[in-house]
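Heads up, one of the protein chains got dropped from this complex, but the rest are sitting where they should.
We just call them A, B and C in the order they show up, numbering each chain from 1.
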C-alpha cells in the first residue's frame, strides 16, 4: 500500500465530509469517485447515510424502473448527488453535450442524462471533474445542459454545492453565483489553481490544503469500500487498493 | 337444470353477441352478469377474445396497480366494458352517486368509480341493470357520474353501445343521443317495456324477442363458465348452475 | 474492521409497535388508504380509533371500504375523498351513508383514474396531471380543485381536465411481509407503491418480518417497496382481518355481514365496535 494518496483518494477525502449528516445520497452512472466517497461516508456514519448506486445490484434500491431516481429526487428524498461535465463554468453551468455551436459540434460528449432535472431538485449537488484545466473549467460553457442558478420565481429546490477536482475544492455561493476556492490539494497553491482554471473565482489570501483521509478511513477505503465499488468499477477498485498516484480509471462523467 | 332461463341468463345471452369479433373486453367490480357473458364469449371465440376480470386472480392480467385498467383503456387496448348505474337516463347518462340534489342526497350510491373516464375511452360500453323500472331508467339522472354523449370538439373515443336490462335490450344511437328498443325478453312486449321505462325511446312497430342461448352455449355457461365466475361470485355461480328464475345474487353496480 | 464496515448490519431495521405507528398520525392528517382488496391495516386503524385521532382527511385509493367506515363511525373523519365507498356485495358502508346524509363529513366525490393521477403527480413532484374523459360529468361541478384547460399542445379546441397532485401526509396499509432491511413486499399491488412514493410518511403493518433481503432476490425485488419509502413498520399478524389479505386469509364474510347489520345506527356501530376485537381473531 503506497503512502502517497492517489488523486482519486484526495477527491474522495474532499467529498466524504460534504455528506456528513445527510440521510440519502444517490450516485449516477460513470461516477467511481463519488461511489467510493458515498460508501465510505456510509460506513463512517454507521449506516445512518443511505447510499443508492445506479448500476449496482447490491446497493441500488430502486424497483420502479428508470424513472424512479428522478421521481425520488422530486419527492425530496435525495439529499445529495454528483454531476460531472465536459465543461463546467464559473456560474456552475454544466455542459454534457459537446464543444462548438450546437448542433454543429466539434466534439460530442455523451449527453445531458438527467442533469437538467436533478440539478434543480437535489439540495446538494457536488460537481466533480478530475481534470482541472482551462479546457474543462471554462468561463462560459458552450452548451448549458443544466443551469447552475435560476432567476427568482423559478421552482428550484436544489443546485450546486461544491466542485471537487483533481487539484482543488471550490464551494459554490448560490446567492452570488460564483465559486470560492475552499482548499487546494497537496502540492497546489492558489496561484497554480488560478492558472489552471478558466473561470474567475474568489479565494482568501490563505487557502488550506485539502485534508487527507484519516488512517482508519483510508484503510476502510482500500478495504471494504474498494471491494464494494469493485462490483461496478473493477479497474477503479484495483487502483484504490494499489493507491497509485493516478486514479483515472473511468471517464469522469 | 331448469329449462326456464333465469333473467341473468337472458341478459348474458343478449350480451354475448355484442362481444363478437372484439379483441379485449374488461369487466369491472360487482359485475357478475358481464363477467359470465365475457367468459362465455371468450369460449365461443376459441380464445380470440381476451377477457380481463377485475378482482379475479385467474383472469386478471394487470401488473401495474390500480391505474393500469385506466391507462390500458386510454391506450385503446380495451374494446368493450360494462357500466351499471343507480339511475340511467334516456341520453345514456349514468348516475352512480345518489338520489337527490348533490351533496344533499336522499339516497347514496357507492360512487362514480372509473365511469367518468372509461365511458369516454372504451369504444363499446355496455350498460347493464337488471332492475328495469321507472325508478332506475329515468328521464334525467339526478347526478351525471358519466355523460352519455359529448359536444363536438371533446376528445372522446368511446361511449354507450347498448343497455341490457332484466326485461329488454336497447341499442344507443350516439348521433341522435337516444335509445332504440332492440329486443324484449320472453314475456315482455313493447308496451310493457314502455310502461316500465322512465325515459322516451324509439321502437319499431314489431320488436323481436331476445334470442336465448343455444343449447351448447347454455351448457358452457352452466358448466365451465359458472365454475370460472365462481372464483369471484360464488353465490351467482350457484344460481347460474341452478338456472333459477332470479339471478339477482349481487348488486347490479 | 471489514465486518463493521459495509456489512449488511448497517441496513437492518427492527419493527416498531402498532402503537408507535399510530402515534405518527396527527389529527387533521391527510391519510391515503387502500381499498378492501389491497391490504388494509385494520389493526392499526383500530389503534387510530383507540387513540381518538380526529379530523382526518381520508383519500381512498381509489375507493374506501370497511376501514374508512370504521373511522367515520368512530368520529375520526372530516373529509373523505374517493371514487366510491363500497363494501362489495354488502353495499354502501352504513356509517358513510349516514354521515353523507347528515352532512357531518365532507365528501369529495372523484373518479378512480383522477385519484391515481393525483398520486402520480405527487410521485413526480409536479403540481398537476392532465386526464382525458370526465368532461360532462357533474363531478367537475363540485370539484373546485379540478380545472378544464385548453390542451397547450393542440392548435385546435381541445379542452382537457387537469387534476392537482395528491400528496398524503400519511399512507397506511398492511402487507404480507417485510424483510430484515425494512423493504416491503407488495407483489402486483402497485397502488401501494404509488401511495408510498406520493406520501410524506408511510406506515406499514405486516404479517411477518423475514430474515432475508427482498432486493437481493430478482423475483421478489420486482414487487418490493424499498425501505427508503417506509417511515416505520410494525408486525400485526392477521392485521388485515376481517377484510382479508390476498394469498393469506380471506374476508370474514360473517363478520362483515354482522357489521353491516349492526352499524345501520350509530348506537349499533358503537356497540359493535366495543366488542369488535372478538371479530378479528388474533
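Keep in mind that, in the parts below, a residue touches a chain if its C-beta (ideal position, glycine included) is under 8 Å from a C-beta of that chain, and two chains touch if they have at least 3 such contacts.
As the structure is a computational prediction, the values presented were derived from the model and not from experiment.
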Chains in view that touch the one left out, judged over the entire complex: A, B, C
Which of C:147, C:212 or C:266 contacts the chain that the document leaves out: C:147
Interface with the undisplayed chain - residues on subunit A: 29-30, 55, 57, 62-68, 70, 74, 96-98, 102-106, 108-121, 143-147, 149-150, 153-155, 235, 250-251, 253
Subunit B, residues in touch with the chain not shown (by the definition above): 24, 39, 42-43, 46-47, 50, 52, 58, 61-64, 70-77, 121, 216, 219-220, 223-225, 227-228
Where the unshown chain meets subunit C, residue by residue: 117, 120, 124-132, 147, 149, 151-154, 158, 160, 162, 164, 186-188, 218-223, 247
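Operating definition for what follows: only the chains that are shown with their structure count from here on.
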Centre-most chain [mean C-alpha coordinates]: C
Which of A-C and B-C has more C-beta pairs touching across its chains: B-C
Inter-centroid spacing, subunit B versus subunit A (mean Cα positions, whole Å): 59
Rounded Å distance, subunit B centre to subunit C centre (Cα mean): 29
Numbers and ranges of subunit C residues touching at least 2 other chains: 193
Sequence positions of subunit B contacting 2 or more other chains: none
